[in-house]
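For this depiction, one protein chain was excluded, whereas all remaining protein chains were kept in their positions.
Per-chain residue numbering starts at 1, and chain names A, B and C are given in the order in which the chains are listed.
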Amino acid sequence: MQNVRTDLAIEMHEMLMEAADELSGVTVRQEQKDNVHISRISIESLAAQRKMGKPIGHYITVEFQGVNIAEGEDYEALCRVVAKELSGLLSLKEKSNVLVVGLGNQNITPDALGPQVVSKLMVTRHLLEYIPDQIDEGIRPVCAISPGVLGTTGMETGEIVRGVTDKIRPEAVVVIDALAARSMDRISTTIQICDTGISPGAGVGNKRKALDKSTLGVPVIAIGVPTVIDAATITADTLKLAADTEKAKTDSKLYEALSDLDLDEQYEILKNALPDTLAGFMVTPKEVDLLIERVSKVVANGINLALHKNITFSDIDAYIS
Amino acid sequence: MQNVRTDLAIEMHEMLMEAADELSGVTVRQEQKDNVHISRISIESLAAQRKMGKPIGHYITVEFQGVNIAEGEDYEALCRVVAKELSGLLSLKEKSNVLVVGLGNQNITPDALGPQVVSKLMVTRHLLEYIPDQIDEGIRPVCAISPGVLGTTGMETGEIVRGVTDKIRPEAVVVIDALAARSMDRISTTIQICDTGISPGAGVGNKRKALDKSTLGVPVIAIGVPTVIDAATITADTLKLAADTEKAKTDSKLYEALSDLDLDEQYEILKNALPDTLAGFMVTPKEVDLLIERVSKVVANGINLALHKNITFSDIDAYIS
Amino acid sequence: MQNVRTDLAIEMHEMLMEAADELSGVTVRQEQKDNVHISRISIESLAAQRKMGKPIGHYITVEFQGVNIAEGEDYEALCRVVAKELSGLLSLKEKSNVLVVGLGNQNITPDALGPQVVSKLMVTRHLLEYIPDQIDEGIRPVCAISPGVLGTTGMETGEIVRGVTDKIRPEAVVVIDALAARSMDRISTTIQICDTGISPGAGVGNKRKALDKSTLGVPVIAIGVPTVIDAATITADTLKLAADTEKAKTDSKLYEALSDLDLDEQYEILKNALPDTLAGFMVTPKEVDLLIERVSKVVANGINLALHKNITFSDIDAYIS
Partner (left out) sequence: MQNVRTDLAIEMHEMLMEAADELSGVTVRQEQKDNVHISRISIESLAAQRKMGKPIGHYITVEFQGVNIAEGEDYEALCRVVAKELSGLLSLKEKSNVLVVGLGNQNITPDALGPQVVSKLMVTRHLLEYIPDQIDEGIRPVCAISPGVLGTTGMETGEIVRGVTDKIRPEAVVVIDALAARSMDRISTTIQICDTGISPGAGVGNKRKALDKSTLGVPVIAIGVPTVIDAATITADTLKLAADTEKAKTDSKLYEALSDLDLDEQYEILKNALPDTLAGFMVTPKEVDLLIERVSKVVANGINLALHKNITFSDIDAYIS
């Protein structure tokens, strides 16, 4: 099950629950606000951490499949939900400064979520330093960087971010990243916010690669949005649907064979069968440019509203110009 | 078999040959030039047209999997191959003018091949009209347009192109389009050149949509490069590979079940099982931007060399600037 | 005076009024709506056409220097002003179809206004044809094209647009273009709407180049926004300001010399002195990308509101997605 490629705690939880009736050390609370669904998952034990493949901590999932996030009231309401959930995890003192880090390669659209969010932020640290008199009460010092990716910088992102935090000394770091999901209908319709940072390999504090409290020395909140799905996932899902369809037919050998295998076995067989060349491929919606443009605006404004007190959407628009 | 999604005559031919020993009405000639492979397929009868799902005519495939097309000698040699094959199909009189049409949506990278090729062409028609004295012998009047796609113009591409050809009266039209292939290793490593234009629905001259001799009144050469693969294809291919792997195991029910189905049946089952949402998804290499940038330069320079006599790569570079 | 480079009727009128007390054959009406200023200039005689360097017709200028056009109420109010003025000039019958043409080179930012507006339009002609049942009452058939520029297509824009209108037969054409202005503070803060189309050379119906009723056979409304200023203009303006400053000093020979020359003579001297190389240069604001992104949204939504009845901003956002 550990092989199944999803960065979403909620999907991992669903898969585990399909296989077993209970999962100790994990609590889930659900909430519905109009057409936005919020799930709060806590991973509370090392055993649960191992099973979930994600470190002990809090994972909030905001789902908005039916919402038009282009503009207007629903869009603004959604930004406020993100802001509120982010504020809850951040719990910042007034005036403390925050560094936002946009991970990913801005030249590969589905990976460009982080840099796109950073480009839409109200960055203020320099203004509070150089022209403090012209800046409103409630504006917090915020700085931001898109450090690029290993392949184009030759440096681990963790090295760059630690170098910058050592100089800037923020009181919290917010990290933005594009995620992979199992389910196609989550692409750009789900935002995950967690307080465990980004840790390649569950719970291990790899000093070169991790962006978390153990490596940066301050709380690290990660915000992620699924933008791609895994090719093995698509194959497995299609096969499952094929089996369901075949089920109706009496005497379908395919259904019989497939129903003999549990999902894990199937995924394992398919994953191993996947051609190596597919490793460099991604499965992504055709309108991925537009989807990422829009969801990055929701994430950015969620952050803007969470970090700066009493600002309005007009303030943000006037500011970004 | 008609359902299998490939725009390449050569892949359709391979699939048909897998299923049967011979295919009457289709001839294939192969040629190897250093590390470039050229196949020339002729579809010669209506029966063959029906089977191949492509109109009667000539389909040349240039394959260059192992070639570094970034720059240098191999790149220039490949451009010359494309130029030579294109010249063979075009057979233009001296000084006759040519319109090049770049199909596709330039804002969706894998669909942007056409517009990208057009942006790299030596467009000369206006210069021969306004400053003929400054233009070298051997330069032919060439004009070019990227008409956009139905969803963003509200007009069939065929309507726009017919409108333009009625005014400009070119003696031939070259149409560039991104294609879908079955095989992942064909992405941006294969160029198909054919003399049948672009005809949605084999052989049918849909007056609104087709770009061929029957609708434009002049010879229409189509040049295509695979840039995406079909999600059902990936699933089918993976399943086939899975079956092969399972074969080794004695007593694999999955292998048994799969080997009972022929490829057509399998594809049919999978295609029907594919979630509707997947229709909007594409499978594409991560570095698709770079691949299309490069292959579009090969196609553009193949066209430049074919249309203008005695020009060099330096001439082209100086000209495009 | 004809040499002074401005595409705005209002600037040409101001310059003429500086030089003379009255200008027969031209009427001007002013209107202020909150912080938006509207001027309506009518050129009514051939003599006035000659003096103004623009054909007989109506020129509406919408000025919004102080308005935050990023988003929000002021932005929406401004879009409605543009829509209302455009509707006044268009006077369309219900259901008649309209072609919008975005002129300019999309790869040169200050010239990309037209293509950017087109990319933000509610294009509907194909939907009304293929899925009429799913389209709301009040939605008009609209199609759109960005035909590119002579240097990249080898064809006069007029040829392409006539080819398309001959096939599509719209009942009106709206043409969008970037303009040059004299005054720096007009850049992306002024929209000109006129019913004379685009005519290179005042009033002359050059069949190859003009986009107007005489060449397209239907009413042609042109919408323009200044995005660049002329280098000679900057020099002349700076010199004038220098003279004003010098004036204070007694015995300034520069002031004396400059005040001996009228503005026309000065401009003439400077224009002739300008190095040839400057011809390829443009003077443009540093944040020109953002300015054009925003003003193109105002123009696009002005058009969307004018063409489709009873639609809201949310409709547009939902539609464009």
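Rule of thumb we're sticking to: contacts are C-beta pairs under 8 Å (C-beta built on N, C-alpha and C of every residue); 3 or more make two chains touch, one makes a residue touch a chain.
As the structure is a prediction and not an experimental result, all values here were calculated from the model.
Visitor: Quick one: which of A:His13, A:Lys51 or A:Arg162 touches the chain that's been left out?
Guide: Among A:His13, A:Lys51 or A:Arg162, only A:Arg162 touches the chain that is not shown.
Visitor: Using the touch definition up top, pick the residue from A:Ser45, A:Gln65, A:Thr152 or A:Asn310 that touches the left-out chain.
Guide: A:Thr152
Visitor: Out of A:Lys95, A:His126 or A:Lys309, which is the one that touches the chain we can't see?
Guide: A:His126
Visitor: Can you list where subunit B touches the absent chain?
Guide: Residues 68, 70-72, 287, 290, 294, 313-314, 317-318, 320-321 of subunit B touch the chain that is not shown.
Visitor: Using the touch rule from the top, list residues of subunit A that touch the missing partner.
Guide: These residues of subunit A touch the chain that is not shown: 107, 118-119, 123-127, 141-148, 150-156, 159-160, 162-168.
Visitor: Kindly note down the residues of subunit C that lie in touch with the hidden chain.
Guide: Touch with the absent chain occurs at residues 107-109, 111, 184-185, 229, 231-232, 234-235, 237-239, 241-242, 244-246, 253-254, 256-258, 260-261, 269-270, 272-275, 277-278, 280-287, 289.
Going forward, only the chains that are shown with their structure count from here on.
Visitor: Taking the mean of the CA coordinates per chain, how far is subunit A from subunit C in Å?
Guide: About 44 Å, centre to centre.
Visitor: Whole-Å distance, subunit A centre to subunit B centre, using C-alpha means?
Guide: Inter-chain centre distance comes to 38 Å.
Visitor: Between subunit B and subunit C, tell me the centre distance in angstrom, where each centre is the average of that chain's C-alpha atoms.
Guide: Computed value for the inter-centroid distance: 40 Å.
Visitor: Would you pick out the residues of subunit A that each touch at least 2 other chains?
Guide: Residues 287 of subunit A each touch two or more of the other chains.
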